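Note that this complex is displayed minus one protein chain, with the remaining chains in position.
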Amino acid sequence: MKNFLNNIREKKPLIHCITNYVTANDVANSLIGVGASPIMADEFEEVSDITKISNALLVNLGTLNLRTIKSMKLALKTANENNIITVLDPVGVGASGIRNKTAIELIENFKFSVIRGNISEIKFLNGEDGVVKGVDANLADLNDDLNNKVRIAKSLSKKTGAVVMISGKIDVISDCENSYICKNGTSMMSDVSGSGCMLGGIVAAFCAANDENLKASLMAVGLMGLAGEFARGGSVLSAIGNFTFKNNLIDEIYLMDDEKLQNGIKIEKFY
Amino acid sequence: MKNFLNNIREKKPLIHCITNYVTANDVANSLIGVGASPIMADEFEEVSDITKISNALLVNLGTLNLRTIKSMKLALKTANENNIITVLDPVGVGASGIRNKTAIELIENFKFSVIRGNISEIKFLNGEDGVVKGVDANLADLNDDLNNKVRIAKSLSKKTGAVVMISGKIDVISDCENSYICKNGTSMMSDVSGSGCMLGGIVAAFCAANDENLKASLMAVGLMGLAGEFARGGSVLSAIGNFTFKNNLIDEIYLMDDEKLQNGIKIEKFY
Partner (left out) sequence: MKNFLNNIREKKPLIHCITNYVTANDVANSLIGVGASPIMADEFEEVSDITKISNALLVNLGTLNLRTIKSMKLALKTANENNIITVLDPVGVGASGIRNKTAIELIENFKFSVIRGNISEIKFLNGEDGVVKGVDANLADLNDDLNNKVRIAKSLSKKTGAVVMISGKIDVISDCENSYICKNGTSMMSDVSGSGCMLGGIVAAFCAANDENLKASLMAVGLMGLAGEFARGGSVLSAIGNFTFKNNLIDEIYLMDDEKLQNGIKIEKFY
């Protein structure tokens, strides 16, 4: 587990992002921060060309529309045919019929390397009850205990073959066999629009430049949480707002290296 | 007038935003700053679902297109049928035929809780002359005296039933009976893309979590201006650029509380 981040910076993988316009800039700059090269492209006529030259494809459902849904499907088909890493970020699934239908079609018809969402989104994909309130996890779901979250992640992983990642105060990362939790992070992460979207992109970059998707995903989650800790700062005196926190967060992603990451990461196997 | 902001933070209203891609991120983060939960969604097939679970709907005409105009109308219909707060931000109305036509159709066919614009945009909606130059108010309009602005706001309020808000050096807020002015703010507000868009979102959040739209609107305008004053800083020495100012502005929105707001707000009844 020594050179995950450095591998990205050496290989400079191209990450094709079909993502929402709310956080696209933050996703682009955090991808540059880890050493990847982002390209946002959602036109049906070109996504196949773009995916083919990319090392990973990120599909994020925020601000989806009928045009981009078609593009997502074609890009995913192309990625699967060419064994390209695919990451699904099912933003807001549960909140509308079209998001639900789209997310289910995507996981039924395409293979994902990683699926990342909050607990409400992942529960929905796993076919469990839950009322999603917009793009945030609902309170009842947030109170799910860790055992239940791990069960859900593992279950969805078994169904899809993807590494499943549930973002939250404690993150859960699981494939169909092994589960991990990550205790890095800060509560300010949820005061920022797009910290989840950025993580989706970063996971794609880690998987594109490293061999094992589960390990790469663990390091990506750890990096995001650790950068959040650094961004928040240690002192109670340093009251900062959510926007400065977001700026710092992307800066800390850019300034991270494998040594800092190894030293700060708090990931445990979950039995 | 004690707990306007706290009410948002307790109720965490969901704000459905159909807004432009230029400032969507700032709108999202400033909504999180006041304690609301933003969701940007503009696909025709889902806006009705999203509006139904929301506490307010923001319709902002910047970067509109024929697809999103259809979505705006369906979302507004849904909001009106379900008595959900609606805010119109007629960005750039006057600058193109399609914006003019759309804005007029919207105010003729749907009920708005609040309409917020610059003086040129509000004059256009009120059927008065004025040459809009892009998305900024024109100089002649900016020199309109306060009496005239209040007259226009009140007139548009009478026609539409909405609280009407004219942003400017001195903001005017009026319903068909009472008019107020707000003297908070700084000239740097106009050096930032999106300060108006953010205010549109924040007004929606204030109205969603508080009872009276006029009072809620006053507090929203006051908060925005006061956050601008804090963001600018008191010292002439602290020369900052417009982007740092924008960062600070969102930070100060996030760091605001009802006590600071009560103490700093400069709102007067206009007779």
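The chains carry the letters A and B, assigned in the order they are written, with residues numbered from 1 in each.
In the analysis below, a residue touches a chain if its C-beta (ideal position, glycine included) is under 8 Å from a C-beta of that chain, and two chains touch if they have at least 3 such contacts.
Here the structure is a predicted model, which is why all the values come from computation and not from measurement.
Engineer: Specify the residue from the set A:5, A:28, A:59 or A:106 that touches the hidden chain.
Structural biologist: Considering all chains, including the one not shown, the answer is A:28.
Engineer: Just name the one of B:18, B:64 or B:103 that touches the chain not displayed here.
Structural biologist: B:64
Engineer: Of the residues B:10, B:191, B:212 or B:257, which one touches the chain left out of the display?
Structural biologist: Once the missing chain is taken into account, the touching residue is B:191.
Engineer: Hey, which subunit A residues sit against the chain that's not shown?
Structural biologist: On the side of subunit A, residues 14, 21, 24-25, 28-29, 32-33, 37-46, 49-50, 53-54, 67, 246-248, 250-255 touch the unshown chain.
Engineer: In the complete complex, which positions of subunit B touch the hidden chain?
Structural biologist: Given the touch definition above, subunit B has residues 20-23, 25-26, 62-66, 92, 95-99, 133-136, 191-194, 239-244, 246-247 touching the missing chain.
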